[in-house]
Each structure stands twice: as C-alpha cells, then as structure tokens.
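This is the structure, below, for whatever I ask next.
A single protein chain has been removed from this complex, and every other one stays in its place.
Moving on to chain A:
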Amino acid sequence: MPQNEYIERFTKQHGKRLDHEERTRKKLAREAHNASSKSQNLRGLRAKLYQQKRHKEKIQMKKAIKQQEEKNVKGAEDTGPSTTPKPAYLLDRGKETNAKALSSAIKNKRAEKAAKFSVPLPKVRGISEEEMFKVVKTGKKTAKKSWKRMITKPTFVGPDFTRRPVKYERFIRPMGLRYKKANVTHPELGVTVQLPIISVKKNPQNPMYTQLGVLTKGTIIEVNVSELGLVTAGGKVVWGRWAQVTNNPEHDGCLNAVLLV
C-alpha cells in the first residue's frame, strides 16, 4: 500500500461514518450558497483570487458539459457512403468506434509482417549516473558514507510498492515525479488515448533503470489497452501492449508514447 493512502485504508477497515451520505449531500447542497456568499462578500486580494479560481472552474464545467452533449448526440448520420462494407444488420448502427479502427489497423499491420523489431526511436541520448542520481546527504551516517540516491527523472512505481524502512532505502523515487498514465498515440491513425501504465519493459540506458522504472525518452512501457476492446486471433481480450516514450517527461511534465504495432 502506498503510504499516503491511510484514509482509504481506514475506510476499508472500518467503513464510513454512519451519517456520511447525509453529510456529503448537505455539503453539496450548501456549496452553491457558499460560493454565492463568497463571491458577493469577499473584498480585495481574496476576492481577486477567488474570482480567478471560479473562472477556472467554470471553464472546466463548460468543457465537461460540451463533452457530455457531444456524447449524447444520436447517430443520425447517413451510412450510405461509408467506406468499409458492413452486413445489413450493422448498417444503421452508428459509426465505428476509435477502438475498432485501432484494432483493424493493428491487424493489417501485423499481416504485413514488416518492421517487426524496429521501434520509432532507435537511438537515445545517453544519461550518466551523475545526471540520473542525486546523492542524498541527510543525517550524520548517510552523509558520511553517502550511499543514498534520489532519482531525478520521472518514474513509474507499481501500485503494490511499499517503501522499505528508511534505514535500508538506497533509491528514493520522489512522489512528485511518479506517473501512472501515458498519452498513447497510434502512429497510423493519429488517435491519442490516455492509458494506464502496467510496467516498464526496457529502459535503453541501463538495465538498472528498467528495474527502477525510470521513464526517459525511448523507454519501452507496457500500457493497459483493455478499454480499447482489442482482441487476439484466439478471441481473447488484449490487455497489455507495448509503447515507446517519445518525449522528455522530465522537461514536459507529461508522458507521451507511441504504440508499437
């Protein structure tokens, strides 16, 4: 269990307060009143900051509403000039989802059997250990021997990772630099989907970085594609598929990757 999830752990063990639902409902119901009174009554810097915050919230809200409306649009499109042949029973059933397009494209690519071992980024810049690790010098003994390292690059840490006791912990992977999701692009279709990372398969810099889950440009990661609904030739749902990191996550603050097909 990650160490910051103590509240979730507590609720799992003991459950919630008996009046939890009631309290959340009331809190939610009061929210509008609170917001209104604050925006009317705050003065000076506080009012400014509050309006800023409110402005951002409203933008998000409008985006969400717009998305929802797009989702709700009934598919009244004319299927006549569709390019892919479909049987009569599927003709009036709206258009293909992105996932399906992904699936067929991957299969077509497989059939070609071309470029099996090539990856989109064949070469990467070497990263030295000095750049990768910062020596931790806190405490008397640690400073004296300086055996403790902090990783300065983004990492992927699996959900079941528990920190070792501080005394024995040689590598520290900072919480702020951990990633759980990657924006994965399909190279041919240009569709980008945010997918959860399953594991780091290969860091080309150093096998040790692979073990530590360091994410640098050119790293091969495994992403969870189950929500795309891809299936294998044997009719099982494909779960994990490999992708290569295409950006410098330590510079950009996000993780972009391209699917290996």
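Following the convention adopted for this analysis, a residue touches a chain if its C-beta (ideal position, glycine included) is under 8 Å from a C-beta of that chain, and two chains touch if they have at least 3 such contacts; residues count from 1.
Basically, contacts and distances are computed from a predicted model.
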From "Proteasome subunit beta", "Trafficking protein particle complex subunit 33", "Ribosome assembly protein 4" or "Vacuolar-sorting protein SNF8", the hidden chain's UniProt protein name: "Ribosome assembly protein 4"
Selected residue (touches chain absent from view) among A:P85, A:G126, A:G176 or A:G190: A:P85
Of A:P159, A:G176 or A:G234, the residue in touch with the unshown chain: A:G234
Interface residues of chain A (partner: the chain not displayed): 84-92, 103-104, 107, 111, 229, 231-237
